[in-house]
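Okay, here's the structure, questions in a sec.
Of the protein chains in this complex, all but one are displayed in their positions.
Letters are used for the chains, namely A and B, taken in the order the chains are written, and counting of residues starts over at 1 for each.
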Amino acid sequence: MSDTTTFTLEVLRYNPESDDVPHAESFSVPYQEDWVVLDALNWVKDNVDGSLTFRWSCHMAVCGSCGMMVNNEPVLSCKAFLRDYLKDGKGTITVGALKNFPVEKDLVIVMDSFMEKLEAVKPWIIRTTEKPVEEGTFIQLPKQLKRFKHHTSCINCLLCYAACPQVGLNPGFIGPAALALAHRYNLDSRDQGKDLRKDVTASEYGVWECTFVSACSEVCPKDVEPAGAIQEQKIESSIDWALDHLIPGRKAR
Amino acid sequence: MSRKPYEPTLPNTWWLEKPFYIRYMLREMTSFFVGAYVAILIVGLWQLSQGPDAWGSFLGVLSHPLSVIFHVLAFVFATFHTVTWFALTPRTTPIMRGDHFVPPGPIIGAQYVIWAAASIVVLAAVLW
Partner (left out) sequence: MDVIETDIAIVGAGGAGLRAAIAAAEADPSLSVTLLSKVYPMRSHTVAAEGGAAGVAKAEDSLDHHFNDTVSGGDWLCDQDAVDFFVAQAPKELIRTEHWGCPWSRTPDGKVAVRPFGGMKIERTWYAADKTGFHLLHTLFQTSMKYPSVKRLDEVYTTDLLIEDGRIAGVLAHEIRSGKPMVILARSVIICTGGAGRVFPFTTNGAIKTGDGMAMAFRAGVPLKDMEFVQYHPTGLPGTGILISEAARGEGGILVNKDGYRYLQDYGMGPPDPWPRKKAMELGPRDRLSQAFWQEQQKGRCIDSKWGDVMHLDLRHLGEAKIAERLPFIRDLALSYVGVDVVNAPIPVRPVVHYTMGGIHTDITAGTPVPGLYAAGECACVSINGANRLGSNSLTELLVFGAVAGRNAAAHARGVPMPSHTNALAQADGHRKRVVALLERSKGTESVVGLRTALNDTMETGCGIYRTEDSLRATVETLAVLKTRFANVAIDDKSGVYNTDLTGAIELGNMIEIGETMALSALQRTESRGSHQRLDHPARDDAAFLKHSMAHRVEGEAPRVEYRDVVITRSQPAERVYGGEAK
């Protein structure tokens, strides 16, 4: 170990059985050029303290498990390379649980609220009549797919919720990822459920709770563009409101 | 052996944490100046309808040093507001041409073109 460079990994830890508030704990970790923050956490868990707790699985930035605050920025720890945070393999990296969520233990957040919000926007194809399998697939032109494709890339990593101050200020806010997914289905040429989703997306917990900070889109690791999805829905919602007042009987629909 | 999730609260100073949030708050703050300037314009219009004396005293207030300072500030903030909003437009109104989205550059650029054209029309109307 003598010729190995080490750096300090400062982890904000919380053990519900003994702590009332999170506290920082530092570990000296060997530096490897190819390592990401997740590798360092696993090194600690394997070699120093098996009770260090965090979620992870794919290690290729697609399962969305390992989101956390690294140096106070929400990132996927499997794609946060040590070399981007340290100079010559030396220095300190701080790691904490994602902001704006209750902390279950160490780096594990409670994400029940997100699961409820996701379900609330009805993220599935809604049709007045189902198309029989025998009739084959829908025709969807490349440009129709392109229109919403980026909004389908959400891995539910919740970095956007950690970045959004509106989520922190109003925990009921449906939030960036779920609203982007609602928009994704609304824009899908196969879907007919936009009006049903509006009950939630245009509600007091929906798009109007967004103040266009646009931090969500900034931190999104998959370029889902939730901020854009929400603003587009605001425009639609405004037009709807205006038309409802101009055309008698429209709202009944 | 039981759960006790830690419930964090967002401190009032959250927006001081990162330059990104500070810029956002600045943009929000510009709304005050934009709004105040609109209010002044409306007052001016009303004064104009009240006759030459009222209009004259309104102009008098405008030439007060504090008012000049306010207008300079309002101009700076309105510009900041405009520029940041222009930069965000590609997000709010994506435009498709054929199978692809129009990149942000032309969308932002087009707004500056419209802005410049509008300014020229207003200037022309005032000067001639």
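Just so it is clear, a contact is a pair of C-beta atoms (placed from the backbone, for glycine too) under 8 Å apart; a residue touches a chain by one contact, two chains touch by 3 or more.
For clarity, every value in this text was computed on a predicted model and none was experimentally measured.
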- Task: Mind listing the subunit A residues that contact the chain we can't see here?
- Result: 15-17, 34, 45-47, 49-51, 53-65, 79, 81, 104-105, 108, 110-111, 115, 118-119, 122-125, 130-131, 133, 136-142, 144-145, 148-149, 152-156, 181, 185, 188, 190-191
- What residue numbers in subunit B mark contact with the hidden partner chain? 1-4
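Here, only the chains that are shown with their structure count from here on.
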- Query: Contact residues on subunit B for subunit A in the complex?
  - Reply: 1-8, 10, 14-15, 17-18, 20-21, 24, 28, 88, 90-94, 96, 98-101
- Message: Help me check something: in the complex, which residues belonging to subunit A touch subunit B?
- Response: 14, 16-17, 19-22, 72, 99-104, 110, 142-143, 146-147, 165, 168-169, 211-215, 217-218, 225, 227-228, 231-232, 235
